[in-house]
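As you look at this complex, bear in mind that one protein chain is not there, while each of the others sits in place.
Presenting chain A:
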Amino acid sequence: MNRGISYTRAFTTLFMRDIKIAIRHRGDIFNPLLFFIMVVTLFPLGVGPEPQVLSRVAPGIIWVAALLASMLSLERLFKADYNDGTLEQMLLSPQPLPLLVLAKVLAHWVLTGVPLILVAPLLAVLLNLESNSYGALMATLALGTPVLSLLGAIGVALTVGLRKGGVLLSLLILPLYIPVLIFATSAIDASGMNLPYTPHLAIIGAILAGSLILAPIAIGASLRVSTN
């Protein structure tokens, strides 16, 4: 019987499994994306079609919509695994739990974060974003959405055992999202005024590096508490 602990194998097994399940359950991918697109397209109807107004509010709208879309999709991150017992098996697996959790969060980001990044420039055209802000928009989304997934997963892990954890989840994780939102939108604003925005990016990058290391441990510990 061949048995041995291999981190890469455990990581890829779980990652590929989650991708496979999501592909068979396509609604889970399209729902947050559709939400994102709808919020952004409805805004011009609400605030009026003046190009100056729209380009002023564009960074904020895109980022707030991305943030809410990511939160909307998070709730299902551990729920299905919790309900069918796979989560227990993960907790009892000899593989390190933070690694397994990271694989799940990464799969979640690939399925929900990456599509958002890809459609964002299209929606930015609708909102008449300054033409020199596109680079900043893409860069902040690329660095920021993984942070949203990682931090959000802590909240999801804490509330997975509750039957109606939705409200609590938003209360728990929205405050954690605010720094990312502030630095991301100010980076896009700065780039619109032709000012350097790398300092903002560096801070978001630092948040990403920090949460990439610490969040999996926190998520693992939260899952152990929730299944107690």
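A few comments on the model shown:
The rule is simple: a residue touches a chain if its C-beta (ideal position, glycine included) is under 8 Å from a C-beta of that chain, and two chains touch if they have at least 3 such contacts; residues count from 1.
Here is the rule we use: contacts and distances are computed from a predicted model.
Only one of "ABC transporter permease", "Alpha-(1-2)-phosphatidylinositol mannosyltransferase", "Cytochrome c biogenesis heme-transporting ATPase CcmA" or "succinate dehydrogenase" fits the UniProt record of the hidden chain, and that name is "Cytochrome c biogenesis heme-transporting ATPase CcmA". Among the residues A:61, A:90, A:124 or A:169, only A:90 touches the chain that is left out of the figure.
Residue-level contact of chain A with the missing chain is found at 1-6, 9-10, 13-14, 17, 20-21, 24-25, 80, 83-86, 88-95, 100, 227-228.
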